[in-house]
Every structure is written in C-alpha cells, then in structure tokens.
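Missing here is one protein chain; the remaining ones are kept as they sit in the complex.
This part shows subunit A:
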C-alpha cells in the first residue's frame, strides 16, 4: 500500500481527529446544524480550491483567483444595481471569470511566461480594476436587490443553495477529471510535459483550459460571496488566494504538478475551514488564523515532499502498474 494512495485517508483521519478534539471541549460544534454551517462557510474555499487544483496539476499556479473573485463579485453587484435580472447576472459573471482566467491562460500558453509572474501581475491589475469601476466606493446590503441576496441563503433539503452549488461543482469537476480526456490530460501534462507532448496532448492548451476553469469558478464564487455577505468593496477576499493554495497543498496536490485528487482538495479546504470556524468557539483570537494557515502549508508541503521522495530512490518498483 503506497503512501500516495492513502493520503486522502490520512487527511480524513486528521479531520476526524480535529473534530473529536474540538468536540471533547465544545460538543455544540459537532451538531449537524453547526457542521452544515461550517460546510456552507467553507464553500467558497472549496470552489476555488477545485479550480486551483486543476491549475496546479498542470505545473502552474494561479495567484489571481481572489482578485478575480472580487472583480466578478463587484461587477455582479453593479449589474444588480442597474436592474439586470439574476438569471442574466449569473452566466455573465461566470463568463467574465472564465475570460479573466483565459487572459492568464493565454499569457502562459502563447507567450510561455511563468504562471507565477503572470498571475502576480493580473492579481493587482484585476483588483485595481475594481477601484477604477467604483472609485473605491462600497456597495452595501440596502443597495442590493432581495433576489440577488436570497439565492445563496435559500434552503433546500436542509442545506443552503450555496452549499449545494459547491457539492454539484465538486461532483462535476470530479467526473471531468476522472472521465474526460481533458481531465486525464491535466495529469499527463503535469506528470511529464514532454511525454504528454509526444502523446499528442498540447501542454499549453491544457494549461489554458485549467486557467479558464479556475477563472469560471472564481467568477461564480464572486457572485456567491457578494450575495451571501451582502457587501462589495475593493478589498473583498484580500489574501484569499493564499488560503486556496494552502487548501490544495494540505490536500496533497503536488506543487510540481501531476498528482492530486478532487477529494484531497476538498478535504484540504475543509481542514482549513474547520480550523477557521473553531477558533472563535475555542476562544482563540481570529488573528491566529493567518499564522495557522501558514504553518499548515509548511507542514503539509514538508510531509508531502518527504513522503514522495522515498520511492524515488527505489530503482526497480514493484506493483506500480497496479496503481
């Protein structure tokens, strides 16, 4: 049994242990109602982690997702202010997010610029654009229409729509990654770009597709975020890209590309989400959140890299085909 295969199991155990630890002192935290609240609260992180996962699988990174989210959310709020119906806003922001992701993807694909440079740049450009659109003004709850605010909070079968959207997205991305040629291409490109090229898979096009998916998910999350918190301003979700990368790294997505699963990304996000929601309950200042995320990234990357290193020394591998 390789460590690679059981990583998700280890992570699931870690989450259960974390919940048990919190429950031993604060049993109210693990009631179904509260867990549903935590799940809903973590939905934006999970949605972005799904997109980030596909990008990281192809050896890239997208630091612009939070700025993309904020820009799309602001545009959604502005469109709502102009009286545009929600049925138009929703596809519009998803398309816009995808277009912003496509900008990243094109720069990486057509010009071969390293993704970290591209997205570090677009991160500030996208966020600066929000300022240009609004002159720094806030859009508050009373300026947003009721239907706009109601959708993510509406309940279906005991869970808010926001959580259901997340669950559907997880299932769709999970299916796409496992069953579509594009999904397999993500792993091929990340695992060995040269071999993927010889196998007829376009490395650049696959990276482009991953950026577009990450952007579309960021656009969708932008609307959900603004509608749920009922406020839009320039600095919304500032620094959230780090949490997203953290979720992926904790979830065992290899930063060198080619390895990682949807389940891992979801659990990595849940792990951070549970910590974030538990801090105030346990009575730790929320100012600890940032340092805890940082430590979690470092521990996860150390564990993942060191665990992966050992098999590299074995020259003849047994049973690798079985995986």
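One rule holds in what follows: a contact is a pair of C-beta atoms (placed from the backbone, for glycine too) under 8 Å apart; a residue touches a chain by one contact, two chains touch by 3 or more; residues count from 1.
Quick note on the criterion: contacts and distances are computed from a predicted model.
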Legend entry - Complex member absent from the view - protein name from UniProt, among "Autoinducer 2 import system permease protein LsrD", "Fe-S cluster assembly ATP-binding protein", "Formyltransferase" or "RsbT antagonist protein RsbS": "Autoinducer 2 import system permease protein LsrD"
Inset, instruction - Kindly state which of the options A:88, A:141 or A:256 is in contact with the chain not pictured. - result: A:256
Inset, instruction - Using the definition of touch stated at the top, determine which of A:87, A:156 or A:291 touches the missing chain. - result: A:291
Legend entry - Residue in contact with the excluded chain [from A:17, A:88 or A:117]: A:117
Inset, instruction - Pick out the residues on subunit A that sit against the missing chain. - result: 61, 107, 110-114, 116-118, 120-125, 127-129, 131-132, 136, 194, 234, 242, 245-246, 249, 255-256, 285, 287-295, 297-298, 301-302, 305-306, 309
